[in-house]
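One protein chain is absent from this view; the other protein chains keep their places.
And now, chain A:
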Amino acid sequence: MRTRDLSYWLFLAPVLLALTLVVIIPMLLGVYYSFTSWNGIVTGGFVGLQNYIDLLKDERFLASLWFTTKFSVVSVILINFIGLSLALIVTSRIKSSKLLRTTFFMPNLIGGLILGFIWQFIFVKVFANIGQLMGIESLQGWLATTETGFWGLVILMSWQMAGYIMVIYIAYLEGLPQEVLEAAQLDCRNEYQRFRYVVFPLVAPAFTVSMFLTLSNTFKLYDQNLSLTAGGPYNSTEMVAMEIFKTAFTQNAFAYAQAKAVVFFVIVALVALVQVYINKRREVEM
């Protein structure tokens, strides 16, 4: 097949059309809009960098960015720790391995919105109930404060995503060469050493993949945020994705929201690329 054949272009046509209309044109238009005072109906004038200057002083936006960053860092560490632990458990010699894999993975099949509602019930009703029964004050009023909202989101995401990350680690763990593991069995004094010096370096590529996935998932989080806390109390658990949505569709500040969206894209792209770059370099060193 050659690129000047008609069939080459016919085969490509539908996806090229879809990608152009759905991603490329909106992206270019979006960058253009971010320099205007567009409100969704009237294009408005060209305002240069005004939107970008404004968002640097926008406390609500900066707060959401900071909250998202904190949430991502904590979640990425926890999810990877739990995910790898679960993978190590189900790949060791146990009888319930297959059943456990199915169980740990299950939350990933159910949408973030629904999972958020389930956990809202648990935090608000079940926690309060148990708190009352056992006289534990700290179980009252979950999701009603910034702090409990933060940890609520972290718990929800860890519970949901750890099983997904587990599946990735399992794929790498099961691909490890058997003779290396057996040699490690002889050379290492205990299980911890075997894990630290042999298994862990060998699964480093899995870490690159899973960190990329957890980072981009937590950074772009919307559904769980909406259904668990809806950004409350007082917008203090509002993440960037939700903040952009509200700026656009509740305040009708379309151009301004779009400027935030462009900044968001740059941050997500930078974080993703830097992360992959650093991890790749580490892999080589090991």
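Here, a residue touches a chain if its C-beta (ideal position, glycine included) is under 8 Å from a C-beta of that chain, and two chains touch if they have at least 3 such contacts; residues count from 1.
One rule holds in what follows: contacts and distances are computed from a predicted model.
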item	value
Protein name (UniProt record) of the chain left out of view, among "Putative aromatic-ring-hydroxylating dioxygenase, alpha subunit", "Sugar ABC transporter permease", "Bcr-type benzoyl-CoA reductase subunit B" or "Acyl-CoA dehydrogenase"	"Sugar ABC transporter permease"
Residue of A:Ala63, A:Ile118, A:Val154 or A:Leu176 in touch with the missing chain, whole complex considered	A:Ile118
Contact partner of the left-out chain, one of A:Gln50, A:Asn108, A:Thr146 or A:Asn235	A:Asn108
Those residues of chain A which, in the complete complex, touch the missing chain	1-3, 5, 7-9, 11-12, 14-16, 18-19, 21-27, 29-30, 33, 40, 86, 89-90, 92-97, 99-114, 117-119, 121-122, 125-126, 129-130, 133, 159, 163-164, 167-168, 170-172, 185, 206, 209-210, 213, 216, 219-220, 222-223, 226-227, 240-241, 244-245, 248, 254, 257-258, 261-262, 264-265, 268-269, 272
